[in-house]
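Have a look at the structure below before the remarks.
As you look at this complex, bear in mind that one protein chain is not there, while each of the others sits in place.
After this line comes chain A, so read on.
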Amino acid sequence: MQSTHDELEPAVRIRDLKKDRVNFVLENVDLAFANSLRRVMMADLPTIAIDLVEIQANTTVLPDEFIAHRLGMVPLVSTNCDEGMRDNRDCTCLAACQYCSIQLKLDVACHNNTTMDITSNHLEVSSYNDYEEGVEGEAGDEPTKRGEYFGHPVGKNDPDVPPILICKIRKGQELKLRCIAKKGIAKEHAKWSPCSAVSFEYDPHNKLRHTTHWFETDERGEWPLGENASEEEKPRDDEVFDFNAKPNKFYFEVETDGSLGPQEVVMQGLAELQSKLAKIVLGLKKTEPDMLPGERVEETAPVDAWGTGAGAGWGGEGGGNAGWGSTSPRGAATNAWGGGGWSSPTQAGTAGWSV
């Protein structure tokens, strides 16, 4: 049960960093930890993406829904989106305002005899200025935390980045629309994922036998080693299978779609995991919601929480039991945990506690 790398500090080494990807080796952590990091980077980081499309004119060959869907998939620069934008759900505005959304407009018509491409480069961020007072949400400092190109399509007018094709039009066709981009996470819709791919590999030599290699005649010949194999020692031919071994070196490749940089993805991923855990700690402390102030009791107080004597349940053995385990006479789950350091509201002031 004990992992061998319990006492070892986690270590990380970045092997390669590009503007849209990072490759790193994570050591001395659990497989579950590495997988949680992967999952959180894929699905839990906020970015912005087009969520509402108001089509004013569409004479292209593609139907409105088709175009709206394509627009949603366009990655928008979302640096510091966590602070730079408020959740549209929580905003007090009527529909969308400058604090909880970005407005983008597109107005293209073809007037010449060549097929024209409507691309993400035609999307122009436009500020909200035609709003009467009171319609927008409570004032905040979110817009000041945004970068210069916040909300712009990724790679807009950068000659090295080919634009994203939305539709092709011919002479006489036009497309005019207004988009509202909102903040969200990929659990709601994959368009909000900052990552196009996150992968990790461990145990390139398959020493742990977490997989079985199918082969015809020669396993080594038919399963060529990847480049990560050079990081680890080759198994000897006579090596005995160590069934207690655990993976502890993980080769990550994080590839972003450009809405967030790879550094921001990794750092925010860790921060997001921490906040998820912090919520659980907070939840644990709040299991007694109506606790009276001053009723705090030391964590290790070897007192039976119910004041009814240890007979109520298991409380008998182990003085350090601190009230744990006695079946609640009231059966209410939230009240059952008197021992954890908080007295339950119904117990406050009754026998058993010297305040």
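The rule we apply is simple: a residue touches a chain if its C-beta (ideal position, glycine included) is under 8 Å from a C-beta of that chain, and two chains touch if they have at least 3 such contacts; residues count from 1.
We adopt the following convention: contacts and distances are computed from a predicted model.
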item	value
From "UBC core domain-containing protein", "Ras-related protein Rab7", "DNA repair protein RAD5" or "DNA-directed RNA polymerase", the hidden chain's UniProt protein name	"DNA-directed RNA polymerase"
Residue, one of A:Ala11, A:Val61 or A:Leu94, that touches the chain absent here	A:Ala11
Among A:Arg39, A:Arg209 or A:Lys234, the residue in touch with the chain that has been omitted	A:Arg39
Where the missing chain touches chain A, by residue	1-3, 6, 9-14, 17-20, 22, 24, 26, 29-33, 35-36, 39-40, 43-44, 77, 79, 89, 108, 110, 112-117, 119, 121-122, 124, 147-149, 152, 154-161, 163, 168, 170-172, 184-185, 187-189, 258-264, 266-267, 270-271, 273-274, 276-284, 286-287, 299, 314, 317-318, 320-322, 324-325, 327-328, 333-334, 336-337, 339-340
